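Complex shown without one protein chain; remaining protein chains in place.
So that you can tell them apart, the chains are marked A, B and C in the order they are listed, and the count of residues begins at 1 in each.
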Amino acid sequence: MGAEHAATSASRFGRLVPLLGLAVLAALPAVLTPYTQDLVLKIAVFAIFALSLELLVGTTGLVSLGHAAFFGIGAYAAVLFTGGVGSLPAALAWLAGDGGAAPLLKLLALSVGFAALYALFVGALSLRTTGVYFIMVTLAFAQMAYFVFHDTKVGGGSDGIFLYAKPVLEIGGTTLIDLDRKSHFYYFTLGALAFTYGVLALVNRSRLGHALAGIRVNEQRMRAAGFRTYGYKLAAFVIAGALAGLAGFLVGVKDGAVNPELLSWHESGAVLLMIILGGIGSLRGAVLGAVAFTLLKELFQSEALLGPLAGHWQLTLGLTIIAFVALLPKGLIGLKQRLAGASHG
Amino acid sequence: MAEALLRSNLLTRRFGGLTAVNGVSLAFHIGEVHAVIGTNGAGKSTLINMLSGEIPASGGSIHFDGQDITDWPQPKRARAGLGRSYQRTTIFPEFSVLENCRLCAQAALPRAWAVWESAQRCEASLAVAREALAAAGLADVAQRQAGTLSHGGKRQLEIAMCLATKPRVLLLDEPLAGMGAEETDRMLALLASLKATHAVLLVEHDMDAVFRIADRITVMVNGEVIASDVPAAIRSNRDVQTAYLGEGH
Amino acid sequence: MTPSTRLALAAACAAAFATSAHAQGNAPIKVGLMLPATGTFAALGDMIEKGFRLHVQEQGGKLAGREIQYFKVDDESDPSKATDNVNKLIKRDQVDVLVGTVHSGVALAMAKAAKESNTLLIVPNAGADAITGPMCGANIIRSSFSNWQPGYSTGVVAAQKGYKRAMTITWNYAAGAETVKGFREAFEKGGGQVIKDLNLPFPNVEFQALLTEIAAQKPDVVFAFFAGGGAVKFVKDYDAAGLKKTVPLFGSGFLTDGTLQAQGASAQGLFTTLHYADSLDIPKNNSFRKNFALAYKQNADVYAVQGYDAAQILSAGLNAVKGDMGKRDAMLAAMRKATVDSPRGKFTLSPAGNPVQDMYLREVKGENNEYRSVAVKALADPARGCKL
Partner (left out) sequence: MDLATFLVQCLNAVQYGLLLFLVASGLTLIFGIMGVINLAHGSFYMIGAYMAFVLAPWFGDWYLTKLLAGVILAAVFGYLLEWAFFSYLYQRDHLQQVLMTYALILVFEELRSLTVGNDVHGVQAPTWLAGGFKLGELMSYPWYRVFASVACIVLAVALYWVVNRTKLGMMIRAGASNRDMVRGLGIDIQRLYRIVFAGGVALAALAGMIAAPLSSVYPNMGGSVLIICFVVVVIGGIGSITGALIASLLVGFVDTFGKVFFAEFSGIGVYLLMAIILIWKPEGLMKQHGR
């Protein structure tokens, strides 16, 4: 009885962990140097990106190797529709601003919207395939988007384009949010992370989320029960794409620049790496993975800490990944469980 | 006799050069357990797969409740009232027994996109799921993790999940496979109780059980129906004896 | 202790150390080298760094009496990571000077970050016109070239040789398009006409279809812009297809720089223009090449020169203010006004911060790009879009 009680109180505490984390993050700017604050921002953006993929991989069991496409499209939309740069096709030009003030809500909607739209297109086609094919097809569609931005004039070609005016939220003439200001952007990103986490937590506890989990375990059984699984998977794909677009919007505004490499398969690979590093199957794992991946790379590339070895970070990172996947197939989250299991046993 | 609830007409399925099911016409009625027997590779599973919509037919048609459903996809058939179970256990082992059934019951509910509503508090699906569990005799273990059930328990859950979709036809693919005598008795009692409100198609290898419960037996050999009649007539059918029963007896 | 806290701690220590060191009068000048250490351009990054360090060593390890402390970041030639990477140098290491890089997209992101943080940036290779065009700034200087320059000078030479119909071929990316634009401008000004621009996706190296297209169109001359592995393959394919004998090939100098060993016989006799030639027979180049070979046991190339000159420009600025980086405006002005005694010959800087330099016509002989003549004297980039 006592043990049971302890377990429930532990899980109650566990439920508070994300909120605690958020509170810590909100208090951080007071103590951070500008660089570490940037690092936190970068991790937060990647965490959103990783969370969005977690819905596909962890919840629904769809391994996409082309998730960076939506991330990149979101980023490009944020910059292109600010106006004044790139050369949008006439059909889309009316959506762009004049290069002056950049309305936050409109740009956010366009970023998320276009990412979702492309996800709808890619999902509609790629979800006809399964397994290895699905992985490859998502990769190919991401490459397609990559080459559109790389080879055509739409987004300034291979060098990419810059953002000249950062988005602003104005209501009745007063500026509520100005993303050009460090603190505004920090809390806005934090808000976006909380929003993403919240949305996905809601999805996971909803009927949609349960159906997606069912599809992951046995799609055939779900169809036999009467689920139009294609529609469910497509919904997951579009939600994931839209949230990746949100992360893209943030990265576009954060860097003030976008370029085709945001859509490259290396980026898709990196985000997959994050969620597996953290542990597939939990939102916390995705966030943890984003933190771990960013810091690991930071560590391996740091000459101050590793000396000349930093020049060979590919080797150290590669070997670490191999060791990680070999020893911790369930990710960092799994490590915690394993330790907990060991102490009980 | 009343109009059949589910009827196949010259149903055929070819895989490349192989004809797995050839011109099968059968009718299934509420209040009747209709068993389909035959050797391995006779086309029984293919028949179930075609009726449930898992694989498309190469020829022929399927009618359900007066409608031509030959071209309907599987989920649509399932929601219309065609429930099936699988030869291999296909429960969701990580979920609770209740959740397994609740999930299946959820398929029929509207507003799947309402992500702010908690699945575990979805009363509509919970009620159906509890009903199905009670009918299948699993009410006591509703909170257990499904993967921890005994083999027989899992087979019962399989039926319960099928019931949770509120079907009118039950397409059961070897529900007795691997069961002990006691478990078999329990399952047969369950089937007998379901027969009143459902049309039941039973594919089964356990001949004793088939002859105990079936109201009608169809024998398939090499994808074709060689006999379809009441059990007593099948037992004395010479073709069946030579083609099928002869092997075992 | 988790990696994160450890890292944060290390960063904090570094920052604390940095600020305390800054307070002292004669603290080292912090130079941030953001160059590729991995990927396609790794060899170029290496040469630039060696060139830079060579000049500093020649000055006794100090510039204007101040020690130089290096901070390095691998830019991976990935522009999507450029902003984060450059911020490692600007915000984490708080460098005084940024030096980098090879890839244009990355360099543009660096220029943007440099402008926002008002950090001094010296670009030792990336040719994107925009760096000394729309993105130009008082604190941004380039020690190399703009893409437009070698394209333009090759166009001048091609037109002078009397060719009328030209075709261009390059990768479908910004550096290629800008170089080709320079070529077209000069070639058409000289009375010629570019009949077709061919391009293929970067970094695709399957040229055969386009070579066939060249053979079908029969131009008088072909202008090519490729670099690295692509340049090697293109030159070899062009030769193997028999076109070298029938349609003369001209290129921006990068077509034959650092690639001649690999290109072998296929490159013999090719004409290219660039702001440097290995065999340039002037005292400064001779001494530079000797010192470089002594220091690193390998031959210098154009990238080493650009790195070397980046250090020279920095030292010109520092000398003018006697090492006092506080006199920033004076230092920047001195850098702009400097006449750099480069191994490529003396050059000055345009108001936009790009070298005003002689462009040389070179011919490939053996494994050398041999100097032939000055293609264009003191060529200045038009710096279109620069509002300085």
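As a working rule, contacts are C-beta pairs under 8 Å (C-beta built on N, C-alpha and C of every residue); 3 or more make two chains touch, one makes a residue touch a chain.
Keep in mind that this is a model prediction, so the values were computed, not measured.
Q: Please identify which of the visible chains the hidden chain touches across the whole complex.
A: Taken over the complete structure, the missing chain's partners among displayed chains are A, C.
Q: Just one of C:P28, C:P134 or C:P201 touches the chain that is missing; which is it?
A: The one listed residue touching the chain not shown is C:P201.
Q: Where the complex has a chain not shown, which of A:L176, A:V325 or A:L339 is the residue touching it?
A: Spelled out, the listed residue whose C-beta touches the missing chain is A:V325.
Q: Which one touches the absent chain: A:R128, A:K182 or A:R338?
A: Of the listed residues, the one touching the omitted chain is A:R128.
Q: Tell me, which residues in chain A touch the chain that this view leaves out?
A: 57, 63, 65, 125-126, 128-129, 131-133, 135-137, 139-141, 143-144, 147-148, 150-152, 265, 269, 272-273, 276, 280, 312, 314-315, 317-322, 325-326, 329
Q: Can you name the residues of chain C that touch the chain not displayed here?
A: Output for chain C: 38-40, 42-43, 46, 172, 197-201, 203-206, 208-216, 218, 228-229, 231-233, 236-237, 240-243, 246-247, 258-259, 261-264.
One rule holds in what follows: only the chains that are shown with their structure count from here on.
Q: Classify the chain contact graph as line, ring, star, complete or other.
A: Its topology is that of a line.
Q: Taking each chain's centre as the mean of its C-alpha atoms, which one lies nearest the mean of all protein C-alpha atoms here?
A: Per-chain C-alpha centroids ranked by distance to the global centroid put A first.
Q: Approximately how many whole Å separate the CA-defined centres of chain A and chain C?
A: Once rounded, the distance between the two centres reads 35 Å.
Q: Which whole number of Å gives the spacing of the CA centres of chain A and chain B?
A: 43
Q: Roughly how far is chain B from chain C, centre to centre by C-alpha average, rounded to an integer in Å?
A: 73
Q: Indicate the residues of chain A shared as contacts by at least two other chains.
A: In chain A, nothing touches at least two other chains.
Q: Inside the complex, what are the residues of chain A that reach chain C?
A: 33-36, 38, 42, 147, 150-151, 156-160, 162, 254-257, 259, 261-262, 264, 266-267, 291-292, 295-296, 298-299, 301-305, 310-311, 313-314
Q: In the complex of these two chains, what residues of chain C are touching chain A?
A: Residues of chain C touching chain A: 3-4, 7-8, 10-12, 14-15, 37-38, 71-74, 78-84, 87-88, 91-92, 104-105, 108-109, 112, 116, 128, 130, 172-175, 177, 201-202.
Q: With touch defined as at the start, can you tell me which chain A residues reach chain B in the complex?
A: Chain A residues touching chain B: 199, 202-203, 205-211, 213-214, 217-218, 220-229, 232, 235.
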